[in-house]
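Yeah, one chain of the complex is gone here, protein chain that is, but the others are all in their spots.
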Amino acid sequence: MSKKVPYILLLILLIWHAAVFAQDRFPRPEFETGYVYPVDQMPRQRSVAWEYIDVAVLIMALSVTTWLALKKRSRQGLVWMSVFSLAYFGFYREGCICAVGSVQNVSLALFNNSYTIPLTALLFFLIPLIFALFAGRVFCAGVCPLGAIQELTGIRPVKLPKTVESIMAAVPFIYLGLAVLFAAMESQFIICRYDPFVGIFRLDAPYTMIIFGALLLLAGVFVNRPYCRYLCPYGVLLNLFSRFSSRHLTITPAECINCRLCEDVCPYDAILPSNDSGGKEEPAKPRKRFYVYLLLVPVFAAAGGIILNNLAPALATMHNDVRLAREIRLEKETGVEAVSKAAVAFKEAGKTEEELFANELTIVSRFKKASPWAGVFLGLSLGLAMVSLTTTRRRTGYVPHQGKCYSCGRCFKFCPVQPEKTV
Amino acid sequence: MKEGKNKYQSRREFVRRAGKVLVIAPLVALPFALGKKTNASGYVWQIDPMKCTQCGQCKTNCVLTPSASKCVHAYVMCGYCDLCGGYLRQGAKTISTGAENQLCPTGAITRSFVEEPYFQYTIDEDLCDGCAKCVLGCVNFGNGSLYMQIKQDLCVDCNDCSIARTCPSQAISRVPAAQQYIPKDKSRG
Partner (left out) sequence: MKFTEKDLKIIRGISLVAGIFTLIVGFTMIFSYIQLKTINPLDNPALLSVKEQYDKDPGAGNIAEQVRAMDLMARKAYFATRRQVETGSYLLLAGAVVFIFCSRLIAGNEKVVPSIPGVKPDQIGSGAKYRKYLLISASVILAGAIVSSFLLRSNLPDLSGNSNPATPEKKGGRITGKEFKPDETNYPFFRGQDSRGIAGGSGYPVDWNGEEGRNIKWKTAIPKSGKSSPVVWGKKLFVTGAEGRTGEVYCLDKETGEVLWTAPVSDIAGEPAVLPEMDQDAGLAVSSAAVNKNSVCAIFANGNLISLDHDGNRKWAINIGLPENVYGYSSSLLIYDNTLIVQYDAQEKVSLMGYDTETGELKWETLRNGRPVWSSPVMANFNGKQQVVINGNPYVTSFDAETGDELWSIECLTGDVAPSLAVNSTMAYAVTDYARLAAIKAGTGASIVWEDNMFTPDVSSPVANNEFLFLATGNGDVACYDAQAGDTLWTHYFAQQFYASPVIADEKVYILDRSGTMHIVKATGQYELLAESPLGENADCTPAFSDKKIYLRGRDNLYCISGN
């Protein structure tokens, strides 16, 4: 008899029948003892004012770093600045929101009317770029927490051969192009998803990300700043802006005496030697080369556009809806059951397959329109990189590469020149 | 020679200036382009309980351990039933607070007697880990008064929420910070 009790109870309760599914199965109780409904706690997030304080700290940190790198020229100061940024932007703010990821927010906002970008995200995007325009990559020097953690653990620098370096240096461009594309297509924020250090900052992440971050840091002990050099998409923009900066970090406080003591000390290979001496080519040859490569730029751009246009359906798989549609189609064609949670939820929700496939078509066509631009960007970057190789600037002294130099100040102690004393 | 050098320098200067303008222009234009699409107070992530399918991924996919998403109870919707679909597991032999009958794996739901025949069910948030088993039970056999929500004091507000990314019914989206929760009893209208 006791075995049947639940069934009977269930049956009795089920007989309290609700004609409409959306209404209660069981009617609300009418309490007689004066029972008061408790209220569930809904704690709010910390006030948005704190985010503006973060912006203020950002500006302050950038200003101090600029002063340390350009005026005071103190490597120790820059190191302590990195420690502060790692502690504040890294561990305290848990690495989010950061300027590197803000690229995606800007991209999403530019190409979608449904998303409004938070002001702080926009400021985090613009402010480091503005500082780069005036003082070079001071953001990388002492403010970016990802740069800081790499800078502080980069103890035994080792140089990579130039060919490897040049191939790996192409990756940030691809990363930037894809990140902007995927963000604009409302697919994913890949920079955030594959951020290796945010797991360390949060002290909590899927173990794959922690291992990736730890391995990257371990590699970074020898190949310093691996993320900055070979992955950071924001670095592409900083590189560009820094080339036009009005003031930039210099190796020597006064005029370079060409003592060559600083030639091999930069772990990032960002020191350009002077080229007063050495064989000169006839001016006609480099000029012809320059024009040839200049003409090749649109060819590269067009080729990039075409390639990515063809890759668009494959790239569209980044979008959840496209993946689901493909899974359902595969199930229809081969009979292999679609077991992912999204497929199960789709089947239970009773949405029609026509809707799903129509949606897939719209998304893929959006990708087809947008991917060529990413391809053009990549082609242009490659073409312009080659053009810049044909021009040689005459340098009378040793200067840091205006785009690549992170303004970290490691080269300061190798320069014997004393700052000019104003009498 | 000097003239050639000057021409060289001035050409270089021109290119440099042109480049600077080309580079500064989008930077200046950007705030204007995004002027209307900027908001001052930002977003939080929140689960829409009407779309949620109680798949259980809120517990496993949140970057935090324990997950920032927890079960909340809309008491005004609750039937206060003795045979609670969210408290007792399917196939429970008796109705009691014994562990052999409970659905919640961490024992986060407390059942207390109110008056005949009503029982109150409360969620202990420190114990709840967001597995959504009780929500599934309540939706299938009860009034659906238990539902999942992201607790904004725990959520670190990632730019790309990893539960939102993998939610099978796309129930998690950015909501304006002015309205951080989507309560089930209010949204029923």
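Structure notes:
In order of appearance the chains are A and B, and numbering begins at 1 in each one.
Here is the rule we go by: a residue touches a chain if its C-beta (ideal position, glycine included) is under 8 Å from a C-beta of that chain, and two chains touch if they have at least 3 such contacts.
Note that the structure is a prediction, hence the values are computed from the model and not measured.
Touching the missing chain, out of A:Leu110, A:Val344 or A:Leu380, is residue A:Val344. Of the listed positions A:Tyr35, A:Trp67 or A:Phe414, the one in contact with the omitted chain in the full complex is A:Phe414. One chain is missing from the display, and on chain A it is touched by residues 7, 14, 17, 19-21, 91, 152-153, 155-156, 162-163, 166-167, 203-204, 207, 259-261, 263-265, 273, 275, 277-281, 300, 303, 306-307, 310-311, 313-314, 326, 328-329, 331-333, 335, 337-338, 344, 346-350, 352-353, 357, 360-361, 364, 382, 385-386, 389-390, 392, 413-414. In the full complex, chain B makes contact with the omitted chain through residues 60, 65-66, 91, 93-94, 98-100, 102, 105-107, 140.
The criterion applied here is as follows: only the chains that are shown with their structure count from here on.
Residues of chain B touching chain A in their complex: 12, 16, 19-20, 23-24, 27, 30-31, 33-34, 36-44, 53, 55, 57, 63-65, 72-83, 92-95, 114-115, 118, 120, 122, 125, 141-143, 149, 151-153, 155-160, 162, 165-166, 168-170, 174, 177, 180-181, 183.
Chain A contributes residues 2-3, 5-6, 9-10, 13, 24-29, 31-33, 35, 37-46, 48, 51, 94, 96-97, 101, 104-106, 109-110, 113, 115-122, 126, 129-130, 133, 188-189, 192-193, 199, 202, 204-206, 240-241, 243-244, 320, 340-346, 348-349, 393 to its touches with chain B in the complex.
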